[in-house]
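Have a look at the structure that comes next, please.
Heads up, one of the protein chains got dropped from this complex, but the rest are sitting where they should.
Coming up: chain A.
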């Protein structure tokens, strides 16, 4: 069973000629089949956690460990992490001009699966997945994220999630900027992947709204660069009613 283990993770970022510590000792274990929601105010370091796990060069790991099934994730390059089974659905997916979605998906699937998918089954697989995400077939011929609306970008991220079938999926504010219909479509996509029971999900969000569609097993409150409280789904209800004020104060004084 796939397990992502984060132990005492410290991360810094260079900004304005100064080194700033963003993550200050994160501990978290995500097992296959589990869904963890990480909730927190803006600037608490949630996205830094997501990008650090994926290996973005902007972030420097200064302490702690991250392992996936015992393998040292921090030693891996960005593409090796993806092939090992980590997937990051990005808050701001990047435009890649000149590369069509279909070419991109196939290249990516070939890399992650270790062999080129058989053309006939692949075309069918992509088409059906796109249909379920209410994506027009013409989408496949457009350039990656180029001119996509906010909702289209998020659907495209979930399309990749469904096709790449990672061991651990990190969804970085996938809900932000989506209207209710798009949120429902995207959440259904995530739920299809979760229902397989083969993926551990780390759902990073500012709002409780998405948790109406995707039921977490665990909720963690993130503030000041670490997890300050953990609980079950009921913790989200508390945050819904009371907001982050209590945690922000605590984080600031810490």
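Here is the rule we go by: a contact is a pair of C-beta atoms (placed from the backbone, for glycine too) under 8 Å apart; a residue touches a chain by one contact, two chains touch by 3 or more; residues count from 1.
One rule holds in what follows: contacts and distances are computed from a predicted model.
Of the candidates "Fe-S cluster assembly protein SufD", "Succinate dehydrogenase / fumarate reductase iron-sulfur subunit", "Putative tricarboxylic transport membrane protein" or "Branched-chain amino acid ABC transporter", the chain left out of this view carries the UniProt protein name "Fe-S cluster assembly protein SufD". Checked against the full complex, the one of A:54, A:68 or A:140 touching the unshown chain is A:54. Considering the full assembly, A:82 is the residue among A:11, A:49, A:66 or A:82 that touches the omitted chain. Summary of contacts with the chain left out: across A:100, A:176 or A:230, the touching residue is A:100.
If you put the hidden chain back, the residue from A:39, A:90 or A:178 that touches it is A:90. In the complete complex, the residue from A:32, A:160, A:174 or A:187 that touches the missing chain is A:160. In the full complex, chain A touches the omitted chain through residues 54-57, 77-79, 81-83, 88, 90, 93-100, 103-104, 107-108, 111-112, 143-144, 160, 164.
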